[in-house]
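So the structure is just underneath, and the comments pick up after that.
Missing here is one protein chain; the remaining ones are kept as they sit in the complex.
After this line comes chain A, so read on.
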Amino acid sequence: MADEKENIGEKKYKYSIIIPTFNERLNIAIIVYLIFKHLRDVDFEIIVVDDGSPDGTQDIVKQLQQLYGEDRILLRARAKKLGLGTAYIHGLKYATGDFVVIMDADLSHHPKYLPSFIKKQLETNASIVTGTRYVKDGGVHGWNLMRKLTSRGANVLAQTLLWPGVSDLTGSFRLYKKCVLEDVISSCVSKGYVFQMEMIVRASRKGYQIEEVPITFVDRVFGTSKLGGSEIVEYLKGLVYLLLTT
């Protein structure tokens, strides 16, 4: 699936970075800057899947295209908010890399970890490299005690029920071999963060090799809990669904 370039023992791979956006006018520019800063000698493209942001995100992306080149930054927008899973599928259609990276646009995922994802994949030939916040060199900032408790409880429950083989199930900072992403995403039906769980669990069941790298996660949505009762119910429903269907 990777075109071998002429250098013996020196394959150059291309990486497609898919970033779904909605109202990320400032953050998308910063993310693009940081990606270019940290991936200097890497062949990559950034695919921005914007869901009709009213704040001018697409205008900024067009300016970035002028600056960095339309072959490096692809704007593949959609008319309105259509969900994360379909955003990845949409972006995948235009990806020309051997590998696909998915990450969030809100700077909770820092591009400085991209080299470690790439390195891990090259070392292990893994099909998927997923970022984990829950190991020693990883971490989270911006979560209060309640949030950490819910996260930890949810994780223990998921580990007990699903035996997923990864420490961070709901993380969405991942590197996939393109063919693997295409295969796994076609069999996933969930929404939201259960979708991220479904992706990694299905990949694990299919026998794909999954490696982890530590990442730090700075939650920029401070204040109110994003985790209300309805989200907990959604999560439990998702767990049962995954328990029964994977």
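Everything that follows uses one rule, which is that a residue touches a chain if its C-beta (ideal position, glycine included) is under 8 Å from a C-beta of that chain, and two chains touch if they have at least 3 such contacts; residues count from 1.
Basically, contacts and distances are computed from a predicted model.
K.L.:
The complex has one chain missing from view, so what does its UniProt entry call it, picking from "Dolichol-phosphate mannosyltransferase subunit 3", "Septin", "BHLH domain-containing protein" or "Nucleoporin 43"?
P.N.:
For the chain missing from the view, the UniProt record says "Dolichol-phosphate mannosyltransferase subunit 3".
K.L.:
Which of A:K11, A:K81 or A:R152 touches the chain that is not shown?
P.N.:
Here the residue in touch with the unshown chain is A:R152.
K.L.:
If the hidden chain were put back, which residues of chain A would touch it?
P.N.:
Against the left-out chain, chain A lists 25-26, 29-30, 33-34, 56, 60, 63-64, 67, 107, 110, 133-142, 145, 148-149, 152-153, 155-157, 160-163, 205, 216, 218, 243-246.
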